[in-house]
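Left out: one protein chain. Kept in place: all the others.
In this document, chain identifiers A and B correspond to the written order of the chains, with residue numbering beginning at 1 in each.
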Amino acid sequence: MSNSIIVCRCEEVTVENLEDAYHTGAITSRQIKMKTRATMGACQGRVCRNLVDLWMGNKNPLASKGVEQLSYRPPVRPITFGELAGEE
Amino acid sequence: MSKLRIVNHPLIKKGEQKRISFTFNGESLEGLEGEPIAAALLAHGIRILRRHEESGSNRGLYCAIGHCMECRVDVQGKGQVRACLTPIVEGMEVVEGKQLENKITGREAP
Partner (left out) sequence: MMEKQYTDVLIIGAGPAGLAAATNLFESGFKITILDEFPHPGGRLLGQFHEESDGSWWIGRQVASELVEMTKQPNISLQCGVSVYGLKQISEGWEVLSSVGTIETKYLLLATGAAEIPVPLEGWTLPGVMSIGAAQVLTNVHMVKPGDRGIIVGVNVLGLAISRELAVAGVDLAGIVLSPNNLFSGENANPVEAINLLMSLSHLAPSAWMRLGGSLAQKMKMGKWVSTFFPRQGMNVWDIPLLLKTTISSIQGKKSVESVVLADVNSSGQIIAGSEREEKVDFVALAGGLYPLAELAAVAGCSFLYLPELGGNIPLHNEQMKTPLSNLYVAGNITGVEGAQVAMAQGKLAARSIGNDAGLLKNGREKIAEAMDEVHQVRKTATIQFHPGIIAARKRVYEMYDSLQKESLTS
């Protein structure tokens, strides 16, 4: 597989970026996210979260599934500052 | 009628929709009232909705149901919206999502 394939579309993180992060010590999905910004873009991981978890599981089957991968934070949809301030 | 519009579907019938006009990047276009921006543009063969903020790479509709955020465009008076969910209205002014400047890397806005 070519390492130039983009995994996270929002942040344009490639397989190569994931590999690099892994080889410099990021060994769980969470650490990979922090290091590469994969899943941290505009869609909030809705598109690539599964891919990153799958990739991580292949690399390191011990990076336990479940516990840390469900770190969704609100807002889960883009909002304007106006909406945040409660304006129309 | 654009050749991508489906007019004689054997099973699905849609009610009559009014033709309205809107603009995309300043160009005046026709669309059907109530259809989302992305569908109206695709009917004209327009697929590029946005340039990636950093790399400037071309992006278009990907999920069509509001999940992926790839279709972000700017609508005059509304700000950034998802083109796959936002219906066109008469006179709407739509501009593609743009590559941004980056002061850290020194890249200027295109």
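Just so it is clear, contacts are C-beta pairs under 8 Å (C-beta built on N, C-alpha and C of every residue); 3 or more make two chains touch, one makes a residue touch a chain.
Note that the coordinates shown come from a computational prediction; the quantities given were computed from them, not determined experimentally.
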Task: Sole residue of B:Leu49, B:Val73 or B:Val94 that reaches the chain not shown, by the stated touch rule - done: B:Leu49
Task: In chain B, positions touching the absent partner - done: 2-6, 9-12, 14, 34-36, 39, 42-43, 47-49, 57-68, 84-87
Task: Absent chain, residues of chain A that touch it - done: 1-2, 4-7, 9, 12, 15, 44, 46-48, 50-51, 54-55, 58, 65-66, 69-79, 83, 86-88
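Convention: only the chains that are shown with their structure count from here on.
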Task: Rounded Å distance, chain A centre to chain B centre (Cα mean) - done: 26
Task: Sites on chain A touched by chain B in the complex - done: 9-10, 12, 41-43, 46-47, 77-78, 80
Task: chain B - residues contacting chain A, complex - done: 52, 54-55, 57, 59, 62-63, 66-70, 72, 79-80
